[in-house]
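Showing just some of the chains, left in place.
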Amino acid sequence: MAPSAPPAAGPLRHVLSAQEFDRARLETLFADARAMEAVLAAGGDERLRGRVMATLFYEPSTRTRLSFESAMLRLGGSVISTENARDFSSAIKGETLEDTVRMVSGYADCIVLRHPEEGAAARAGRVAGVPVINAGDGPGQHPTQSLLDLYTISRELGRLDDLQVVLVGDLAHGRTVRSLAYLLAKFRDVRLTFVAPAMTRMRPDITGYLTAQGVPVRETEDLLEAVPSADVVYQTRVQRERFHDDQSWAAAAAVRERYAITPAVMARMPARSVLLHPLPRVDEIDPAVDLDPRAAYFRQARNGVAVRMALLAQVLA
Amino acid sequence: MAPSAPPAAGPLRHVLSAQEFDRARLETLFADARAMEAVLAAGGDERLRGRVMATLFYEPSTRTRLSFESAMLRLGGSVISTENARDFSSAIKGETLEDTVRMVSGYADCIVLRHPEEGAAARAGRVAGVPVINAGDGPGQHPTQSLLDLYTISRELGRLDDLQVVLVGDLAHGRTVRSLAYLLAKFRDVRLTFVAPAMTRMRPDITGYLTAQGVPVRETEDLLEAVPSADVVYQTRVQRERFHDDQSWAAAAAVRERYAITPAVMARMPARSVLLHPLPRVDEIDPAVDLDPRAAYFRQARNGVAVRMALLAQVLA
C-alpha cells in the first residue's frame, strides 16, 4: 500500500485500492450498504438482472469468491466463475494477464480479480473494457475487506469519528490492518493503539503516515492494559505463510497465545465496544467469546455481502 | 446410522439423516416430489426466485452437486458453489467446520454440505443460521439418496407396502442399502432378501433392527433363486475404497461378477418388477439390460432432482 496515492475523483469505475476512497466516497458507500441490508432482509431485488459478473481468481479464495457471488446474485445478476484462472495461460506458458482480462471483458460486465502479484489489479484496470474489482492482489491490496471492516465499525457503533481503536496481533504482515489504519486516519479524533510484540510491530510507513495526519498513535505489548479504553478491538490472524522458518513460526504461535482474546480480556472491554476479526480465526479468539454481544466477527462477514452489493451496484450503474 | 434415533417432529428445518423421516413425512415428501415432476415437465417455476443455495463440499461429488444445483435452478433459485471447501481451513490449518458454516450462513439461505466425517452434518446443523441438507457425511448418512431410492420404488410400482425387496451386492459397506432397509421397515408387509457372499453380508445392527420391527428377512448367496419373487431388485456397487488390500479387492471383483445383473437374471424377474442401482455402475449391471423397461436406474437418477426440489421447497418455505 502506498499511503500517498491520491483518492480518485468522479464516479466509481474500478475498485482497485482502499486509497481511492475519500471520506465522501466512504460515506456514500456505507449509506448504500445500509440500504443493501434492507434489500437483503426483503429477500434481494432484481436491479442487476441480465448483468454478468466474472470472478477471475488466479489463486483460490473461496471465502471472498462466495461473498462476491452472493452479492451479485442477491441483486438479480448472474456469475461466471473460475478459481483456476492460471489455466488460461498454463497450457501454452504465457498468455498475459492483460490478454486474459481483455478477453473476459467480452464475456462479462465486470471482473472480480484475485491475483498473487502486487499491482495486478491496476494492470487489469488499464486494459479492461469493463470495471475491475480487486479481490486481493498478493501483498498489495484487498480493498473490499478494508471497506467492510470500516463499515462494520460504523454499523456497530454508529460513528467513525471520535474512536479509540486497538489493533492487535501481526501488524507487520497484516494487509487488512494496515489498510484499516490508513482509512481510519480520514476521520476526526481517531486514536490508535497498536498491540504487538517487537517481531510483528506496525511498520514505519503506516506509523509515519498516521503521525503526519495528526493521528495519535500508541504502541504497547500489553493487551490487558490497552483494552479498557477501547471502542474497537481488531484482532488479526497470524498467517503461517508469512513466516518462512519453523523457529519464527514457533515464536509467532507464542504471540498468538499471549494476545488471544479470552473471556478475561472481554471482561475488561467497555460495555459499548466491539470485537472484530477478518476471519478465519484459529486460536487467537477463544470460542467462549462467540456469544458475547460485542463479538461482531460473524456480523462483519455478513456485512461483506452488503458492502459488495453496494460496490457492484455502483460500478454497474 | 443409528437405527434407534427418533424421527424429528414439526416442520422440516434441516435434512440431516434418513431417520428424521417417519411415514407421514415420507408420504408428504413423495407427494411434493410428484408435484415437482409436473413442475419439471412444465419447464420449472420461480418459487425460489431470489433465494441462494450454497453447496459446501469438503470432497468432490460432482454427481450429487449437479443434482442439487439443478433442483435449485429449476425452482428459480440460484447457487454459490465450492467443491474445495477444505480451502477455507487449509491455508491457516484450522478454521473449524462450525466457523465456516456460521460464515456461509451469512451468504446463503441454505447449505448443502458434503463432508468426509460422520456426524459433520449434525455439527453444522447445530450452529447454522440457515437450513442444512446433508449431502453425505462419510460413513454416516446420505439421506437424499435414500429418499430418492424409496421415491423411485413408490413411483415405479405405485406402492411402498406389500413389497418383496431383494438387496444385492456389498451390503456390509453400502451406506445407501443400509439406509434403504431402515426406511422400508416403516411400511407394511415388506419382506427383505439380502443376496451377498459372507464377506459383504448385511451387518447385525440392521438385521437386528428389522427383526425387532417384525420385518421378515432372508439371506442367501444365490441371486437366481432370489429374483423370481422380487418386486424390487436393488443392485449395489462395490466401492474400491472400502477394500484396503488388493487381495480383498480381488475377491470383491469375483463377487461383482457372480452377482452381476445380466439378461439371464432379468429373464427370471417378474414382468412387474423394477431394477434399481444408485449409480455409477461399472460391471455389476450388463449394459445389455439398459433398454429393459424394468431397468429404472436412469429414471432413479432423474427422480433425485424432483426429490431435492421438494426438500429445498420445504426447508426454504
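Letters A and B mark the chains in the order given here, with residues in each chain numbered from 1 onward.
Note that in this section a contact is a pair of C-beta atoms (placed from the backbone, for glycine too) under 8 Å apart; a residue touches a chain by one contact, two chains touch by 3 or more.
Please read all numbers here as calculations on a predicted model, not as lab measurements.
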| Since all chains share one sequence and 2 are shown, how many copies form the whole assembly? | 3
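The criterion applied here is as follows: only the chains that are shown with their structure count from here on.
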| Taking each chain's centre as its mean C-alpha position, how far apart are chain A and chain B in Å? | 41
| request: Going by the contact rule at the top, pick out the chain B residues touching chain A in the complex. | output: 50-52, 54, 78, 80, 82, 84-85, 87-89, 91-95, 99-100, 102-104, 106-108
| said: If we count contacts the way the header does, which residues on chain A are in touch with chain B in the complex? | reply: 43-45, 60-63, 65-67, 69-70, 73-74, 76, 78, 83, 237, 239-241, 279-283, 298, 301-302, 304-305
